[in-house]
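The complex appears here without one of its protein chains, the remainder shown in place.
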Amino acid sequence: MDGYSALLVVTFLVVGLAVTMLVLNLLLGPKNPSAIKSEPFECGQVQITSPRQRFSVKFYLIAIVFIVFDIEVVFLIPWAVLYRWFLTQPSWAVLAFTEMLVFLGILGLGLAYFWKRRGLEWD
Amino acid sequence: MTAQVVEALVHAAIKFAILVPGFVLALAALMSWIERRQSAMIQDRVGPNRASIGGVRAWGLFHIIADTLKFALKENIVPRGSNPLLFRLAPFMAMAPALIVFAVMPVGPTNRWVVSNLDVGILFIFAIGSLSVYGATIAGWSSNNNFSLLGALRVSAQMISYEVSLALNLVGVFMVFGSINLQTIIEGQGALLGGVLPKWGIVVQPVAFFLFLAASIAETKRTPFDAPEGEPELVSGYFTEYSGLALATWFLTEFAAVIMVAMMATAVFFGGWQIPWLPPTPALVATWWFQIACVMAFFAKTLFFVWVQMQLRWTLLRMRYDQIMTMGWKYILPISLANVLVTGLFLLLTR
Partner (left out) sequence: MALILFFVFAIAAVLSGICVAFSPFGNNPVYSAIALIMTLFFLACEFVLLHATFIAVLQILVYAGAIMVLFTFVIMLLNLSKEEIGEERLTLTKVVGLVVVLIGLTYQIGRVIWAHKVAPVTLHLTDGGPSNPAFGTIQDVGVKLFQDFLVPFEVTSILLLVAIVGAVVLAKRKI
(Lines give C-alpha, C1' and ligand atoms only; values in the text may rest on other atoms or scores of the structure.)
Protein backbone atom coordinates (compact mmCIF):
# COMPACT_ATOMS: atom_id res chain seq x y z
CA MET A 1 0.00 0.00 0.00
CA ASP A 2 3.02 2.30 0.37
CA GLY A 3 2.98 2.96 -3.35
CA TYR A 4 -0.60 4.12 -3.25
CA SER A 5 -0.18 6.43 -0.29
CA ALA A 6 2.80 7.93 -2.13
CA LEU A 7 0.48 8.51 -5.07
CA LEU A 8 -1.89 10.39 -2.81
CA VAL A 9 0.97 12.71 -1.84
CA VAL A 10 1.96 13.11 -5.50
CA THR A 11 -1.61 13.97 -6.44
CA PHE A 12 -1.67 16.68 -3.77
CA LEU A 13 1.62 18.08 -5.07
CA VAL A 14 0.39 18.23 -8.66
CA VAL A 15 -2.97 19.73 -7.70
CA GLY A 16 -1.07 22.28 -5.59
CA LEU A 17 1.09 23.17 -8.58
CA ALA A 18 -2.00 23.51 -10.79
CA VAL A 19 -3.75 25.75 -8.25
CA THR A 20 -0.62 27.90 -7.87
CA MET A 21 -0.40 28.36 -11.62
CA LEU A 22 -4.11 29.11 -11.84
CA VAL A 23 -3.83 31.78 -9.14
CA LEU A 24 -0.69 33.26 -10.72
CA ASN A 25 -2.57 33.25 -13.99
CA LEU A 26 -5.36 35.27 -12.43
CA LEU A 27 -3.10 37.67 -10.53
CA LEU A 28 -0.32 38.48 -12.98
CA GLY A 29 -0.77 40.35 -16.21
CA PRO A 30 -2.83 43.38 -17.14
CA LYS A 31 -6.61 43.26 -17.09
CA ASN A 32 -8.31 45.58 -19.49
CA PRO A 33 -10.85 43.60 -21.46
CA SER A 34 -12.71 45.21 -24.33
CA ALA A 35 -15.52 44.07 -26.57
CA ILE A 36 -13.24 43.77 -29.60
CA LYS A 37 -10.52 41.93 -27.69
CA SER A 38 -12.84 39.27 -26.33
CA GLU A 39 -14.27 38.52 -29.76
CA PRO A 40 -13.61 34.84 -30.61
CA PHE A 41 -10.79 34.50 -33.14
CA GLU A 42 -12.09 34.04 -36.67
CA CYS A 43 -9.12 35.28 -38.75
CA GLY A 44 -10.18 38.91 -38.26
CA GLN A 45 -13.77 38.38 -39.28
CA VAL A 46 -16.79 38.69 -37.06
CA GLN A 47 -17.91 35.17 -36.20
CA ILE A 48 -20.45 34.14 -38.83
CA THR A 49 -21.51 30.69 -37.66
CA SER A 50 -21.77 29.71 -34.04
CA PRO A 51 -19.56 26.77 -33.05
CA ARG A 52 -22.50 25.30 -31.19
CA GLN A 53 -23.55 22.97 -33.95
CA ARG A 54 -23.80 19.25 -34.55
CA PHE A 55 -21.24 16.95 -36.00
CA SER A 56 -21.06 13.75 -37.94
CA VAL A 57 -22.25 10.61 -36.22
CA LYS A 58 -18.84 9.14 -37.17
CA PHE A 59 -17.33 10.53 -34.00
CA TYR A 60 -19.83 8.75 -31.77
CA LEU A 61 -19.27 5.54 -33.70
CA ILE A 62 -15.53 5.79 -33.17
CA ALA A 63 -16.08 6.38 -29.45
CA ILE A 64 -18.28 3.27 -29.16
CA VAL A 65 -15.82 1.09 -31.06
CA PHE A 66 -13.04 2.52 -28.90
CA ILE A 67 -14.83 1.37 -25.74
CA VAL A 68 -15.19 -2.14 -27.19
CA PHE A 69 -11.50 -2.40 -28.04
CA ASP A 70 -10.46 -0.81 -24.75
CA ILE A 71 -12.31 -3.60 -22.95
CA GLU A 72 -10.61 -6.10 -25.23
CA VAL A 73 -7.21 -4.76 -24.14
CA VAL A 74 -8.30 -4.95 -20.52
CA PHE A 75 -8.96 -8.67 -21.00
CA LEU A 76 -5.73 -9.16 -22.92
CA ILE A 77 -3.46 -7.70 -20.26
CA PRO A 78 -4.06 -10.23 -17.43
CA TRP A 79 -3.87 -12.99 -20.03
CA ALA A 80 -0.52 -11.66 -21.28
CA VAL A 81 0.87 -11.45 -17.75
CA LEU A 82 -0.22 -15.01 -16.95
CA TYR A 83 0.64 -16.52 -20.34
CA ARG A 84 4.11 -17.75 -19.34
CA TRP A 85 2.63 -19.34 -16.24
CA PHE A 86 -0.08 -21.08 -18.28
CA LEU A 87 2.60 -22.47 -20.60
CA THR A 88 4.28 -24.23 -17.68
CA GLN A 89 1.10 -26.20 -17.03
CA PRO A 90 0.71 -29.00 -19.56
CA SER A 91 -3.09 -29.11 -19.44
CA TRP A 92 -3.49 -25.36 -19.91
CA ALA A 93 -0.78 -24.42 -22.42
CA VAL A 94 -2.70 -24.98 -25.65
CA LEU A 95 -6.03 -23.99 -24.12
CA ALA A 96 -4.63 -20.63 -22.96
CA PHE A 97 -3.65 -19.78 -26.51
CA THR A 98 -6.87 -21.07 -28.03
CA GLU A 99 -9.16 -19.20 -25.67
CA MET A 100 -7.53 -15.90 -26.59
CA LEU A 101 -7.53 -16.86 -30.28
CA VAL A 102 -11.30 -17.37 -30.12
CA PHE A 103 -11.80 -14.14 -28.17
CA LEU A 104 -9.72 -12.08 -30.59
CA GLY A 105 -11.29 -13.90 -33.54
CA ILE A 106 -14.81 -12.90 -32.52
CA LEU A 107 -13.72 -9.31 -31.95
CA GLY A 108 -11.81 -9.34 -35.22
CA LEU A 109 -15.10 -10.29 -36.85
CA GLY A 110 -16.60 -7.17 -35.28
CA LEU A 111 -13.77 -5.01 -36.63
CA ALA A 112 -14.18 -6.57 -40.07
CA TYR A 113 -17.91 -5.87 -40.03
CA PHE A 114 -17.32 -2.28 -38.95
CA TRP A 115 -14.73 -1.89 -41.70
CA LYS A 116 -17.00 -3.45 -44.32
CA ARG A 117 -19.89 -1.17 -43.40
CA ARG A 118 -17.55 1.77 -44.05
CA GLY A 119 -17.42 2.81 -40.42
CA LEU A 120 -13.71 3.56 -40.80
CA GLU A 121 -14.00 5.78 -43.86
CA TRP A 122 -13.54 9.50 -43.28
CA ASP A 123 -14.63 10.98 -46.60
CA MET B 1 -0.01 6.96 11.66
CA THR B 2 3.47 5.83 12.51
CA ALA B 3 6.63 7.82 12.01
CA GLN B 4 7.75 5.27 9.41
CA VAL B 5 4.76 5.97 7.18
CA VAL B 6 5.27 9.71 7.46
CA GLU B 7 8.93 9.29 6.54
CA ALA B 8 8.02 7.21 3.48
CA LEU B 9 5.53 9.81 2.35
CA VAL B 10 8.01 12.65 2.82
CA HIS B 11 10.57 10.67 0.81
CA ALA B 12 8.02 10.17 -1.98
CA ALA B 13 7.24 13.88 -2.02
CA ILE B 14 10.93 14.79 -2.19
CA LYS B 15 11.61 12.29 -4.98
CA PHE B 16 8.67 13.54 -7.01
CA ALA B 17 9.73 17.14 -6.41
CA ILE B 18 13.19 16.31 -7.75
CA LEU B 19 12.01 14.26 -10.72
CA VAL B 20 9.24 16.45 -12.05
CA PRO B 21 10.30 20.09 -11.58
CA GLY B 22 13.99 19.15 -11.63
CA PHE B 23 14.00 17.01 -14.75
CA VAL B 24 10.69 17.03 -16.57
CA LEU B 25 9.77 20.69 -16.29
CA ALA B 26 13.35 21.86 -16.75
CA LEU B 27 13.72 19.72 -19.85
CA ALA B 28 10.33 20.95 -21.11
CA ALA B 29 11.55 24.54 -20.81
CA LEU B 30 14.76 23.65 -22.59
CA MET B 31 12.79 21.88 -25.30
CA SER B 32 10.87 25.05 -26.14
CA TRP B 33 14.24 26.59 -27.01
CA ILE B 34 15.67 23.50 -28.71
CA GLU B 35 12.62 23.15 -30.89
CA ARG B 36 12.95 26.67 -32.29
CA ARG B 37 16.71 26.50 -32.69
CA GLN B 38 16.45 23.15 -34.41
CA SER B 39 13.75 24.32 -36.79
CA ALA B 40 15.98 27.30 -37.59
CA MET B 41 18.93 25.03 -38.32
CA ILE B 42 16.88 22.77 -40.56
CA GLN B 43 15.32 25.71 -42.41
CA ASP B 44 18.70 27.45 -42.75
CA ARG B 45 17.86 30.37 -40.49
CA VAL B 46 19.57 31.73 -37.38
CA GLY B 47 16.71 31.28 -34.95
CA PRO B 48 16.22 32.99 -31.59
CA ASN B 49 19.59 34.24 -30.30
CA ARG B 50 19.01 37.84 -29.24
CA ALA B 51 18.12 37.52 -25.55
CA SER B 52 21.15 38.50 -23.51
CA ILE B 53 22.04 39.16 -19.91
CA GLY B 54 24.84 41.72 -19.62
CA GLY B 55 25.88 41.17 -23.22
CA VAL B 56 26.17 37.38 -22.83
CA ARG B 57 23.99 35.68 -25.40
CA ALA B 58 24.77 31.97 -24.79
CA TRP B 59 23.22 30.87 -28.11
CA GLY B 60 19.91 32.41 -27.12
CA LEU B 61 19.47 30.21 -24.06
CA PHE B 62 18.14 33.20 -22.13
CA HIS B 63 15.08 33.11 -24.37
CA ILE B 64 13.74 30.50 -21.96
CA ILE B 65 13.70 33.08 -19.14
CA ALA B 66 12.40 35.80 -21.43
CA ASP B 67 9.58 33.58 -22.69
CA THR B 68 8.52 32.54 -19.20
CA LEU B 69 8.35 36.17 -18.07
CA LYS B 70 6.42 37.18 -21.16
CA PHE B 71 3.93 34.34 -20.80
CA ALA B 72 3.36 35.24 -17.15
CA LEU B 73 2.89 38.96 -17.76
CA LYS B 74 0.49 38.77 -20.71
CA GLU B 75 -3.21 39.41 -20.38
CA ASN B 76 -5.51 36.45 -20.15
CA ILE B 77 -8.29 36.91 -22.66
CA VAL B 78 -11.48 34.96 -22.12
CA PRO B 79 -13.48 35.01 -25.36
CA ARG B 80 -17.05 36.23 -25.53
CA GLY B 81 -19.68 33.54 -25.26
CA SER B 82 -17.27 31.05 -23.72
CA ASN B 83 -17.70 29.20 -20.46
CA PRO B 84 -15.15 31.04 -18.26
CA LEU B 85 -14.92 28.42 -15.51
CA LEU B 86 -14.23 25.49 -17.83
CA PHE B 87 -12.08 27.67 -20.09
CA ARG B 88 -9.75 28.57 -17.22
CA LEU B 89 -9.70 25.09 -15.68
CA ALA B 90 -9.12 23.08 -18.87
CA PRO B 91 -5.32 23.53 -19.23
CA PHE B 92 -4.79 22.35 -15.68
CA MET B 93 -7.11 19.39 -16.20
CA ALA B 94 -4.75 18.40 -19.00
CA MET B 95 -1.56 19.16 -17.07
CA ALA B 96 -2.32 17.23 -13.86
CA PRO B 97 -2.54 13.71 -15.40
CA ALA B 98 0.46 14.42 -17.63
CA LEU B 99 2.61 15.05 -14.54
CA ILE B 100 1.17 12.45 -12.14
CA VAL B 101 2.15 9.55 -14.42
CA PHE B 102 5.86 10.25 -13.81
CA ALA B 103 5.41 8.93 -10.26
CA VAL B 104 5.54 5.27 -11.35
CA MET B 105 8.60 5.54 -13.61
CA PRO B 106 11.64 3.71 -12.16
CA VAL B 107 14.76 5.63 -13.15
CA GLY B 108 17.23 3.43 -11.27
CA PRO B 109 17.84 -0.14 -10.09
CA THR B 110 16.34 -0.12 -6.58
CA ASN B 111 13.13 1.10 -5.03
CA ARG B 112 15.02 4.19 -3.97
CA TRP B 113 14.84 5.43 -7.56
CA VAL B 114 11.10 5.28 -8.05
CA VAL B 115 8.51 7.48 -6.38
CA SER B 116 5.83 4.79 -6.25
CA ASN B 117 6.58 1.24 -7.36
CA LEU B 118 3.08 0.00 -8.19
CA ASP B 119 2.27 -3.61 -9.03
CA VAL B 120 -0.01 -2.32 -11.80
CA GLY B 121 2.75 -0.02 -13.16
CA ILE B 122 2.10 0.57 -16.84
CA LEU B 123 -1.65 0.15 -16.50
CA PHE B 124 -1.62 3.10 -14.10
CA ILE B 125 0.08 5.22 -16.76
CA PHE B 126 -2.63 4.24 -19.24
CA ALA B 127 -5.45 4.83 -16.77
CA ILE B 128 -4.31 8.30 -15.74
CA GLY B 129 -3.22 9.10 -19.30
CA SER B 130 -6.71 8.29 -20.54
CA LEU B 131 -7.99 11.15 -18.38
CA SER B 132 -5.87 13.69 -20.24
CA VAL B 133 -8.25 13.67 -23.21
CA TYR B 134 -10.82 15.67 -21.24
CA GLY B 135 -8.60 18.73 -20.85
CA ALA B 136 -8.21 19.24 -24.61
CA THR B 137 -11.83 18.40 -25.37
CA ILE B 138 -13.23 20.74 -22.74
CA ALA B 139 -10.80 23.51 -23.76
CA GLY B 140 -11.97 23.42 -27.35
CA TRP B 141 -15.62 23.14 -26.46
CA SER B 142 -15.64 25.95 -23.90
CA SER B 143 -13.82 28.46 -26.17
CA ASN B 144 -16.83 29.33 -28.36
CA ASN B 145 -14.53 29.28 -31.36
CA ASN B 146 -15.00 27.26 -34.53
CA PHE B 147 -11.33 26.34 -34.86
CA SER B 148 -11.15 25.30 -31.22
CA LEU B 149 -14.20 23.09 -31.48
CA LEU B 150 -12.95 21.36 -34.62
CA GLY B 151 -9.57 20.88 -32.93
CA ALA B 152 -11.23 19.41 -29.83
CA LEU B 153 -13.27 17.06 -31.97
CA ARG B 154 -10.21 15.88 -33.85
CA VAL B 155 -8.01 15.58 -30.78
CA SER B 156 -10.46 13.49 -28.80
CA ALA B 157 -11.19 11.11 -31.67
CA GLN B 158 -7.47 10.79 -32.45
CA MET B 159 -6.41 10.24 -28.85
CA ILE B 160 -8.96 7.52 -28.17
CA SER B 161 -8.17 5.81 -31.48
CA TYR B 162 -4.49 5.52 -30.73
CA GLU B 163 -4.90 4.71 -27.05
CA VAL B 164 -6.01 1.18 -27.96
CA SER B 165 -3.06 0.58 -30.30
CA LEU B 166 -0.67 1.98 -27.70
CA ALA B 167 -1.78 -0.53 -25.08
CA LEU B 168 -1.99 -3.40 -27.58
CA ASN B 169 1.62 -2.93 -28.63
CA LEU B 170 2.81 -3.36 -25.07
CA VAL B 171 0.84 -6.60 -24.60
CA GLY B 172 3.53 -8.51 -26.50
CA VAL B 173 6.16 -7.19 -24.08
CA PHE B 174 4.00 -8.16 -21.10
CA MET B 175 3.82 -11.69 -22.51
CA VAL B 176 7.58 -11.97 -22.84
CA PHE B 177 8.40 -10.61 -19.39
CA GLY B 178 5.24 -11.83 -17.64
CA SER B 179 4.57 -8.62 -15.71
CA ILE B 180 3.12 -5.15 -15.98
CA ASN B 181 5.33 -3.76 -13.23
CA LEU B 182 7.85 -1.45 -14.86
CA GLN B 183 10.69 -2.39 -12.50
CA THR B 184 10.18 -6.12 -13.21
CA ILE B 185 10.09 -5.49 -16.97
CA ILE B 186 13.34 -3.51 -16.82
CA GLU B 187 15.01 -6.16 -14.67
CA GLY B 188 13.89 -8.80 -17.17
CA GLN B 189 15.70 -6.89 -19.90
CA GLY B 190 19.07 -7.35 -18.20
CA ALA B 191 19.55 -10.90 -19.51
CA LEU B 192 21.60 -11.65 -22.61
CA LEU B 193 20.11 -13.57 -25.54
CA GLY B 194 22.58 -16.24 -26.66
CA GLY B 195 25.22 -14.52 -24.55
CA VAL B 196 25.58 -11.56 -26.94
CA LEU B 197 22.39 -9.63 -27.56
CA PRO B 198 20.79 -7.75 -24.64
CA LYS B 199 17.24 -9.02 -24.14
CA TRP B 200 15.77 -5.56 -24.67
CA GLY B 201 12.17 -5.01 -25.67
CA ILE B 202 13.16 -3.91 -29.14
CA VAL B 203 15.03 -7.18 -29.70
CA VAL B 204 12.18 -9.44 -28.61
CA GLN B 205 9.34 -7.25 -29.98
CA PRO B 206 10.71 -5.25 -32.93
CA VAL B 207 7.36 -4.76 -34.69
CA ALA B 208 5.68 -3.61 -31.52
CA PHE B 209 8.38 -0.99 -30.93
CA PHE B 210 7.86 0.86 -34.19
CA LEU B 211 4.07 0.70 -33.92
CA PHE B 212 4.33 1.87 -30.31
CA LEU B 213 6.46 4.84 -31.30
CA ALA B 214 4.02 5.82 -34.06
CA ALA B 215 0.98 5.41 -31.81
CA SER B 216 2.55 7.32 -28.94
CA ILE B 217 3.55 10.24 -31.15
CA ALA B 218 -0.05 10.32 -32.36
CA GLU B 219 -1.12 10.31 -28.72
CA THR B 220 1.03 13.38 -28.00
CA LYS B 221 -0.43 15.11 -31.09
CA ARG B 222 2.92 15.98 -32.64
CA THR B 223 3.96 16.01 -36.28
CA PRO B 224 3.20 14.01 -38.42
CA PHE B 225 -0.01 13.48 -36.45
CA ASP B 226 -0.73 17.08 -35.47
CA ALA B 227 -3.89 17.62 -37.50
CA PRO B 228 -5.78 18.70 -34.32
CA GLU B 229 -3.55 21.76 -34.04
CA GLY B 230 -2.34 22.11 -37.62
CA GLU B 231 -1.64 25.78 -38.36
CA PRO B 232 -2.84 25.92 -41.99
CA GLU B 233 -6.21 24.44 -41.17
CA LEU B 234 -7.12 25.21 -37.58
CA VAL B 235 -4.85 28.10 -36.44
CA SER B 236 -3.81 26.38 -33.19
CA GLY B 237 -6.60 23.86 -32.81
CA TYR B 238 -8.16 23.46 -29.42
CA PHE B 239 -5.95 26.07 -27.70
CA THR B 240 -6.46 28.86 -30.26
CA GLU B 241 -8.10 31.20 -27.74
CA TYR B 242 -5.53 30.76 -24.95
CA SER B 243 -3.02 33.37 -23.91
CA GLY B 244 -0.63 34.03 -21.06
CA LEU B 245 0.27 31.33 -18.54
CA ALA B 246 -2.64 29.19 -19.69
CA LEU B 247 -1.06 28.95 -23.15
CA ALA B 248 2.29 28.12 -21.54
CA THR B 249 0.54 25.32 -19.65
CA TRP B 250 -0.55 23.76 -22.95
CA PHE B 251 3.03 23.74 -24.21
CA LEU B 252 4.25 22.37 -20.90
CA THR B 253 1.69 19.56 -21.09
CA GLU B 254 2.73 18.67 -24.61
CA PHE B 255 6.43 18.58 -23.74
CA ALA B 256 5.74 16.56 -20.59
CA ALA B 257 3.87 14.04 -22.76
CA VAL B 258 6.85 13.89 -25.14
CA ILE B 259 9.18 13.15 -22.22
CA MET B 260 6.77 10.50 -20.92
CA VAL B 261 6.73 8.80 -24.33
CA ALA B 262 10.53 8.86 -24.36
CA MET B 263 10.66 7.34 -20.86
CA MET B 264 8.12 4.64 -21.79
CA ALA B 265 10.06 3.73 -24.92
CA THR B 266 13.24 3.61 -22.84
CA ALA B 267 11.78 1.57 -20.01
CA VAL B 268 9.86 -0.96 -22.08
CA PHE B 269 11.90 -1.31 -25.26
CA PHE B 270 15.41 -0.08 -24.49
CA GLY B 271 16.25 -1.68 -21.19
CA GLY B 272 15.39 1.24 -18.92
CA TRP B 273 18.32 1.86 -16.60
CA GLN B 274 20.17 -1.26 -17.80
CA ILE B 275 23.67 -0.66 -19.10
CA PRO B 276 24.20 -3.09 -21.98
CA TRP B 277 26.58 -6.00 -21.30
CA LEU B 278 26.88 -5.01 -17.66
CA PRO B 279 24.42 -7.30 -15.84
CA PRO B 280 23.25 -5.80 -12.53
CA THR B 281 24.43 -8.37 -10.00
CA PRO B 282 23.28 -7.79 -6.40
CA ALA B 283 26.81 -6.80 -5.41
CA LEU B 284 26.99 -4.19 -8.15
CA VAL B 285 23.52 -2.83 -7.44
CA ALA B 286 24.51 -2.26 -3.82
CA THR B 287 27.23 0.20 -4.82
CA TRP B 288 26.28 3.84 -5.19
CA TRP B 289 28.37 4.50 -8.31
CA PHE B 290 26.61 1.74 -10.22
CA GLN B 291 23.22 3.15 -9.26
CA ILE B 292 24.27 6.61 -10.42
CA ALA B 293 25.57 5.13 -13.68
CA CYS B 294 22.24 3.36 -14.23
CA VAL B 295 20.28 6.55 -13.62
CA MET B 296 22.55 8.37 -16.06
CA ALA B 297 21.94 5.61 -18.61
CA PHE B 298 18.19 5.98 -18.17
CA PHE B 299 18.26 9.72 -18.68
CA ALA B 300 20.64 9.43 -21.65
CA LYS B 301 18.25 7.03 -23.36
CA THR B 302 15.32 9.29 -22.53
CA LEU B 303 17.12 12.28 -24.05
CA PHE B 304 17.80 10.23 -27.15
CA PHE B 305 14.09 9.53 -27.65
CA VAL B 306 13.20 13.15 -26.99
CA TRP B 307 15.68 14.06 -29.71
CA VAL B 308 14.16 11.48 -32.07
CA GLN B 309 10.72 13.02 -31.59
CA MET B 310 12.02 16.55 -32.17
CA GLN B 311 13.86 15.43 -35.26
CA LEU B 312 10.73 13.73 -36.60
CA ARG B 313 8.77 16.94 -36.24
CA TRP B 314 10.98 18.76 -38.74
CA THR B 315 11.54 15.76 -41.00
CA LEU B 316 8.07 14.45 -41.76
CA LEU B 317 5.08 16.12 -43.35
CA ARG B 318 1.75 16.55 -41.61
CA MET B 319 -0.74 13.82 -42.44
CA ARG B 320 -4.30 14.57 -43.42
CA TYR B 321 -6.83 13.86 -40.70
CA ASP B 322 -8.54 11.00 -42.54
CA GLN B 323 -5.11 9.47 -43.17
CA ILE B 324 -4.34 9.60 -39.45
CA MET B 325 -7.56 7.83 -38.53
CA THR B 326 -7.18 5.29 -41.35
CA MET B 327 -3.64 4.52 -40.26
CA GLY B 328 -4.70 3.99 -36.65
CA TRP B 329 -7.65 1.72 -37.28
CA LYS B 330 -6.79 -0.07 -40.52
CA TYR B 331 -3.07 -0.60 -40.14
CA ILE B 332 -1.70 -0.19 -36.63
CA LEU B 333 -4.59 -1.90 -34.80
CA PRO B 334 -4.79 -5.09 -36.94
CA ILE B 335 -1.00 -5.42 -37.11
CA SER B 336 -0.65 -5.13 -33.34
CA LEU B 337 -3.40 -7.73 -32.85
CA ALA B 338 -1.55 -10.05 -35.21
CA ASN B 339 1.68 -9.31 -33.32
CA VAL B 340 0.10 -10.46 -30.05
CA LEU B 341 -1.10 -13.71 -31.61
CA VAL B 342 2.23 -14.39 -33.33
CA THR B 343 4.06 -13.78 -30.05
CA GLY B 344 1.67 -16.14 -28.29
CA LEU B 345 2.14 -18.84 -30.92
CA PHE B 346 5.92 -18.45 -30.82
CA LEU B 347 6.03 -18.76 -27.03
CA LEU B 348 3.70 -21.77 -27.23
CA LEU B 349 5.85 -23.58 -29.80
CA THR B 350 9.17 -22.85 -28.06
CA ARG B 351 8.00 -23.55 -24.53
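Every chain is named by a letter (A and B) in the order it is written, and numbering of its residues begins at 1.
In this text, contacts are C-beta pairs under 8 Å (C-beta built on N, C-alpha and C of every residue); 3 or more make two chains touch, one makes a residue touch a chain.
Computed from a predicted structure; not experimentally measured.
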Contact footprint on chain B, counting only the chain that is left out: 1, 5, 83, 85-86, 118-120, 123-124, 126-128, 130-131, 133-134, 137-138, 141-142, 152-153, 156, 160, 180
Positions on chain A contacted by the hidden chain, ascending: 1, 4, 52-55, 57, 59-61, 63-68, 70-72, 74-75, 77-79, 81-82, 85-86, 92, 96, 99, 102-103, 106-107, 109-111, 113-114, 117, 119
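One rule holds for everything that comes next: only the chains that are shown with their structure count from here on.
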Geometric centre distance via CA averages, chain B-chain A, whole Å: 15
Residues of chain B defined as touching chain A within the complex: 5, 8-9, 12-13, 16-17, 20, 72-82, 88-89, 92, 95-96, 99-100, 103-104, 115-119, 123, 143-149, 153, 156-157, 160-161, 163-164, 167-168, 171-172, 174-175, 178-180, 235, 240-241, 244-246, 249, 321-322, 325-326, 329-330, 333-334, 337, 340-341, 344-345, 347-348, 351
Interface residues, chain A side, partner chain B - complex: 2-7, 9-11, 13-15, 17-19, 21-22, 24-26, 28-33, 35, 37-43, 47, 49-52, 55, 59, 62-63, 66, 69-70, 72-73, 76-77, 80-85, 87-88, 93-94, 97, 100-101, 104, 108, 111, 115, 120-123
